[in-house]
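Only a single protein chain was left out; the remaining protein chains are all shown in position.
Note that the chains are named A and B in the order they appear, and that numbering of residues resets to 1 at the start of each chain.
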Amino acid sequence: MKNLGLLIVVLVGAVLIYATTDFPPFGDPESPASLHVSPRYLENSLEETAVPNVVTSVLVDYRGLDTMFETTVVFAAGVACFLLLRVPRRRTPAPRQYRHRLTGLTFRIKDGGEISLPLQEFEPMESIWTPHDFIIEKVCCYLIPFIQLFGLFVIAHGHHSPGGGFQGGVILGASIILLSLSHDLRTALKRMGEKTSALFSTFGVLIYAGTGALCLLLGYNFLDYQALDPLLPGGPVMARYHGILLVEVGVGMAVMGTMIWIFRNLASRGRHEEGL
Amino acid sequence: MIWQLDLLILILVVLCGIGAIMIRDLLGTAILFGAYSFMMCLLWAIMGAVDVAFTEASVGAGVSTVFFVATVYHTTRRTKD
Partner (left out) sequence: MEEVLRLVVERYNYWIYITLMMIGLYALIAKNNLVKKIVGMNIFQTAVILFYVSIGVKKGATIPIIEHNYDMAHQAIRAADYVNPLPHVLMLTAIVVSVATLGVALAITIMVYHRYLTLEEDEILKQIRES
């Protein structure tokens, strides 16, 4: 199998390398890919949409339908992970174990029992408990708000600098993932529940499709943001600018929710109790 | 585009890729794949594709490595090849 695989790989590679002799040279400005539609995007983007970052304007405006279905694919992947891994919550709570922070004693609490002492002195212990590092915990606590602020900046400033809904959404999702890595999964679930992340990813896709449908209702084509002119200040060009921003927010929400959702199902094998 | 830097990073990318599929430890594979993704991100930044580089830095080097580590954590580190 190994030798056969090597043979196939070498043959395919040789054919592909032979094919490169017909390619235009690397970095050729006159290559066919750069001659047809992309000069039009580059030359007209600033007048038509007032967005200097051409990647953002092409992504959300000129090729908005494409991006809408990519967002839907991301959402569908989140749902697929959920359906594959999630197990139903148990009716009766399983026996839990708590550790007293000061003395290090471990308590086992049977179904439905409660601790009468103040809860701050205890921490939940899982079957795969590892001691948490104080420094990592505190540093991540102070770092996470700044990461989230940066994520919001990336979404909002995607018109003028590299960035946009996809990147900002992933950064926002990564901040919540960092919280569950540095503390534990339960702390992160308390801050942002499973329902919240699922709703975020659903509403993100809904905002995107809803913006398109709103344009349709106002008498224009699907995702033709010029239609938003009566609702937003600044004329038809600025309407496209604001429409792009609206859609970017939707994409950011969808990507953020899906990343957190997939991570939780993977990290806890669908039980959402203990895990990485 | 500086071609020396470009060639150096291309060689590093190939080495990381070979290492990621050769090493006999799945956690090592995950980490080397993260390094591979980050080298890829540098390559795109050199080519002027800043948006793609940004996406790869946050997605490939960040989130997908975490996904791999989560999987290895729930399965096993051992591998035969």
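To be clear about the criterion, a contact is a pair of C-beta atoms (placed from the backbone, for glycine too) under 8 Å apart; a residue touches a chain by one contact, two chains touch by 3 or more.
Nothing here was measured: the structure is a model prediction, and the numbers come from that model.
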*asked:* One chain isn't shown here. Among A:L42, A:L105, A:I136 or A:A213, which residue touches it?
replied: A:L42
*asked:* Even though one chain is hidden, which residues of subunit B still touch it in the full complex?
replied: 1, 6-7, 10, 13-14, 17-18, 20-21, 26, 29, 33, 36-37, 40, 43-44, 47-52, 55-56, 59-60, 63-64, 67-68, 70-72, 74-76, 79-81
*asked:* If the hidden chain were put back, which residues of subunit A would touch it?
replied: 1-2, 4-6, 8-10, 12-13, 16-17, 20-21, 23, 25-29, 31, 33-34, 37-39, 41-43, 45-46, 50, 52-55, 58-59, 63, 66-67, 70, 73-74, 77-78, 80-81, 84-85, 160-162, 166, 170, 255, 258-259, 262, 265-266, 269
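Basically, only the chains that are shown with their structure count from here on.
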*subunit A to subunit B: how many Å between their CA centres?*
19
*State the interface residues of subunit A toward subunit B in the complex, per the touch definition above.*
27, 53, 55-56, 154, 162-164, 166-167, 170-171, 173-174, 177, 181, 259, 262-263, 266-267, 269, 275-276
*In the complex of these two chains, what residues of subunit B are touching subunit A?*
1, 50-51, 53-55, 58-59, 62-63, 66-67, 69-71, 73-74
